[in-house]
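For this depiction, one protein chain was excluded, whereas all remaining protein chains were kept in their positions.
Here is chain A:
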């Protein structure tokens, strides 16, 4: 009996300005393998299905347990994490492409630094006085912790932005992840002091108003962040703030 194999097709591009092409691979099947282990196998045996020598695939990864957010890509057309993409659960040939809305670096690797810039814009931090010992923080009841914790699990993978119809150059929309992080800090007893600044950063062009509530983001999020709720909470706060601004100006 022929050995069981896995068929994979990968969209490749050697640099941002070269043109893309597809390489086909056929690899020995192993139980429990995921898309990353398939690419590791290609690195150790860099030959395409028709026996042509090629180069190892460039892709981002680190934790291999869906917590670092590195390995987002399009797998059979869907934005998701490669390390949790088990080969046995995917239709073959498995098609791998880079995320389409971020500048391409090489093969499956893209530049997602835009999210980190957005996090600066909404001041996604608690402005502590300093790192010296000031004793315990405020008491926080489990109910508040349970609201915040799910938002704090965002791994900055950018899947929510990839699938968002509004996330593109013409709107300049910040995307769901940034809004959720603004909410995370607005809910913290000391993080709250920057709430007004955060809301201002989310007003106007590219801000929360761009969101069409299409909810693609919630479905794509590998960490099941309550994005719809965060967006509607922040949306409401932004509106209240806008009214306040109108009266105090």
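General remarks:
As a working rule, a residue touches a chain if its C-beta (ideal position, glycine included) is under 8 Å from a C-beta of that chain, and two chains touch if they have at least 3 such contacts; residues count from 1.
The definition used in the following text is that contacts and distances are computed from a predicted model.
According to its UniProt record, the chain left out of view corresponds to "succinate dehydrogenase" among "Lactose transport system permease protein LacF", "Protocatechuate 3,4-dioxygenase subunit alpha", "Glycine betaine/L-proline ABC transporter ATP-binding protein" or "succinate dehydrogenase".
Annotation for chain A: contacts to the undisplayed chain at residues 14-15, 30-34, 36-37, 40, 43-46, 53-56, 58-70, 83-84, 86, 105-106, 109, 113, 116, 119-120, 123-128, 130-131, 133-137, 139-142, 145, 148-149, 152-153, 155-156, 184-185, 188, 190-191.
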